[in-house]
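Of the protein chains in this complex, all but one are displayed in their positions.
Coming up: chain A.
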Amino acid sequence: MPTAGATKYSAGKPKKTVSQPERPILTVAIRPEKLFQVSYKGAQNRDDLPRPVGYNPNIAFSSELQTKGTDTDLIVKRSWDIALAPIKQVPMNLFIMWMSGNAISLFPIMMVVMMFFKPVKAIFSAQSTFKTIEGKYAPLQKLVYLLGNVVALGIALYKCNSMGLLPTEPSDWLSFEKPLERVEFLAGGNM
């Protein structure tokens, strides 16, 4: 409906134009600016007017209150998310490791490198990550975050160990072993 559309777009006067359609149009034609004049004076306390559709005077207040409360919760929650992210990765890592096997080939090596690379990078960029962690649990969360990364590193190390990449056995140091010096020297034996 055109009328309804008019009320939607005009603020004050249009109501009149709608309610008095029989008024001479000529004046309107002479001073069109008057026709759409908006007066802010009376708008200060116009309780007589019905409230706009969907307007609830309590909402602004209450929503403000509500946002304040959820914000802190969210920060804590978000911080926990950040802090727990490395630990959440652990089962996935374990699964990948189990999948990639212990053979020394390109794919498992890439996996191991990735596994090392991620936590080390995370630990080195911990300062910037810690900036986003706020709230009262922040120290704990930072600790958890670090611990998570350490656990990830540990798993990577374990993987290396099970792949035999860690020099933990005497066999790994064998090539550094010096030949035994001879005390006596045998010569002769020519036939």
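Odds and ends about this structure:
Keep in mind that, in the parts below, contacts are C-beta pairs under 8 Å (C-beta built on N, C-alpha and C of every residue); 3 or more make two chains touch, one makes a residue touch a chain; residues count from 1.
The definition used in the following text is that contacts and distances are computed from a predicted model.
When the unshown chain is looked up in UniProt, the name that turns up among "Transmembrane emp24 domain-containing protein 1", "ER membrane protein complex subunit 1", "Exosome complex component CSL4" or "ATP synthase subunit d, mitochondrial" is "ER membrane protein complex subunit 1". Chain A residues in contact with the hidden partner, per the touch definition given at the top, are 164, 169-172, 174-175, 177-191.
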